[in-house]
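See structure below.
Excluded from the complex is one protein chain; the other protein chains are retained at their positions.
What follows is chain A.
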Amino acid sequence: MAQAAHTLDHPKPLGHGVKRHTGLMDWITTVDHKKIAILYLWAGGFFFGIGGIEALLIRWQLIKPMNNFLDAQTFNELITMHGTTMIFLGVMPVIFALMNAVIPLQIGARDVAFPFLNALGFWTFLFGGVLLNLSWVMGGAPDAGWTSYTPLSTSAYSGTHGVDFYTIGLQIAGLGTLIGGINFLATVITMRAPGMSFMRMPMFAWTTFITSAIILFAFPAITVGLVLLTFDRILGANFFEPGAGGSPVLWQHIFWIFGHPEVYILILPAFGIISEVIPTFARKRLFGYSSMVFATILIAFLGFMVWAHHMFTTGLGPVANALFAVSTMLIAVPTGIKIFNWLFTMWGGSVRFTTPNLFASGFIPTFTMGGVTGVMLASAPADFQFHDTYFVVAHFHYVIVGGLVMGLFAGLHYWWPKMFGRMLSETLGKWTFWTFITGFHLTFFVQHFLGLMGMQRRVFTYLPNQHFDTLNLVSTIGAGLMGVGTLIFLANIVITSRKPMDAANDPWEDGRTLEWSIPSPPPEYNFKQTPLVRGLDALWKEKVAGNKGMTPAEPIGPIHMPSATPLPFIMSVGIFIAGLGFMFSRDDFGGGFVSFLFNNYIVTGLGLLITFGAMLMRSLYDDHGWHIEPEELEGR
């Protein structure tokens, strides 16, 4: 793997009593944000691949009417897992990968505020994701849609353990997200370099900060919802059981009170990435920086007030529908501000179309198309028609794929040299861009019309003679092209990993922010001396002043580092075992020892014991970390 050389790059310090791990143990025990970023990237990329294969299977089934490539049950499992995997296990971890790789560097910090928690967040996400995907081989995947509406998702109508894997897998993975969110809030608030006031922070740091705040408020809602649904399914509670006084509509509220802010958790980081890439390659500072900050905060705020626009057809009545329609439309205003600010950043600039900037430039019109259909959907009486049709499918893929995924591609190509010390091939990058964006529009543009012509979403097949056939064929061809684009990107990664690690500190030459002032990849302590920040675009400011690099804010001295530890990994293994044990606690294993273990919650208890034991160890055993001495820094 490309990053193996990363550790070799830094000679082992001698005589400090620090246990250095190598190979697999290094990855399991690391608390270094740069390595955790790489872990997030590989794990997120892996799940992204699974979600992508699921998408291709779905599209292959829909290529022609009354196709029998997949049966109905498998199809429902695939759509459920495609949505769940892509959102929770695909794009969110890749967002966290970029946040981890970039944020400490951008704010001039040596790590995140809580390195131990950072590792714990990654491992709970990974084990949650693995648990969820184990459902494929352990009796059937969840089949009630990624929204898991009750009563379809209750044990009465979804008899397999599928939805249990969904509730418990997401619960564990969600723990990781919540931990990550809290960590980045604390990091941005407390770890900024001297001189970096909030209004001098790079836009990506701002959007990470706001995203983390949304996570902090939105994830508790889904946590509660998942606990209630778990209790309904496994312990026979009746929160959502209409026959026993529960309410299925309650689940919809809980889900969307989380679910809509989640959309902004996904898109705000992409806004941040675009706001970094465009100024760099236009050689011009971000137009209207303060209105960008203001718009980000406003979007996050309004994002919590619009959840019921997912429920216009639930029957909430005209007053609720009117209010939520208007509040939803208002989000168009701050979003519009952002679009025009990006365009006017390029205006008068000197724009270079590298791969990252191609993705960023493709992002603007594509995301705008997703945005305008969003406003159309906000109009409740029109939504009575749009809702649950392919129009909605087209809309949210324009926002999430055309917006977020394009943003992630821009960010990955942009920061790849910083993360791995190697430039991705520009030629292959451009091929990735053109195949991906062409495939994307082919796949999803026609779906607007499918929806308007009466094709509802989540149907495993459709009757002929409804004018659906050609458009579905086009859509499937487009999906294939997106697959090709992704494969070219993978090929690019493999080819690049065989090249020498020779990226310069500032490989794009026009870097504006702090991460471009240090080597690529950075040493494990990031900054030999914490930099002094003298304005927005700190590095650019020094360049313009004719300085070679940043002015240090401190003399060279010993650098305190956190110790590597396997505890986060062990804690997550414990939760994983406890989750599996709880899920199967009511199963009949034909009596005998296995039944005894599961039915008496012994497996669950064992898992929790491992987790709490590891927590106890962490609490009782004081680890003060270690220091890198100045002579080692100089010797480098």
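Methods note: a contact is a pair of C-beta atoms (placed from the backbone, for glycine too) under 8 Å apart; a residue touches a chain by one contact, two chains touch by 3 or more; residues count from 1.
Going forward, contacts and distances are computed from a predicted model.
Enquirer: Looking at what's absent rather than what's present, what does UniProt name the missing chain, "NADH-quinone oxidoreductase subunit J", "MaoC like domain-containing protein", "Maltose/maltodextrin transport system permease protein MalG" or "Cytochrome c oxidase subunit 2"?
Expert: "Cytochrome c oxidase subunit 2"
Enquirer: Can you work out which residue in A:22, A:190 or A:290 touches the chain that's missing from view?
Expert: The one listed residue touching the chain not shown is A:290.
Enquirer: Which residue among A:198, A:353, A:596 or A:612 touches the omitted chain?
Expert: Answering carefully, the residue with contact to the hidden chain is A:353.
Enquirer: Where the complex has a chain not shown, which of A:93, A:151, A:169 or A:483 is the residue touching it?
Expert: Answer from the full complex: A:151 touches the omitted chain.
Enquirer: Touching the hidden chain in the complete assembly: which of A:332, A:473 or A:491 does that?
Expert: Selected residue, touching the omitted chain: A:332.
Enquirer: Taking the full complex into account, what residues of chain A touch the chain not shown?
Expert: Counting only chain A, the missing chain is touched by 71-73, 75-76, 144-145, 149, 151-152, 157, 242-243, 247-249, 282-285, 287-291, 313-315, 317-318, 321-322, 325-326, 329-330, 332-333, 336-337, 339-341, 343-344, 346-353, 361, 364-365, 368-369, 372-373, 375-376, 378-385, 387-389, 449, 451-454, 456-463, 465-467, 544.
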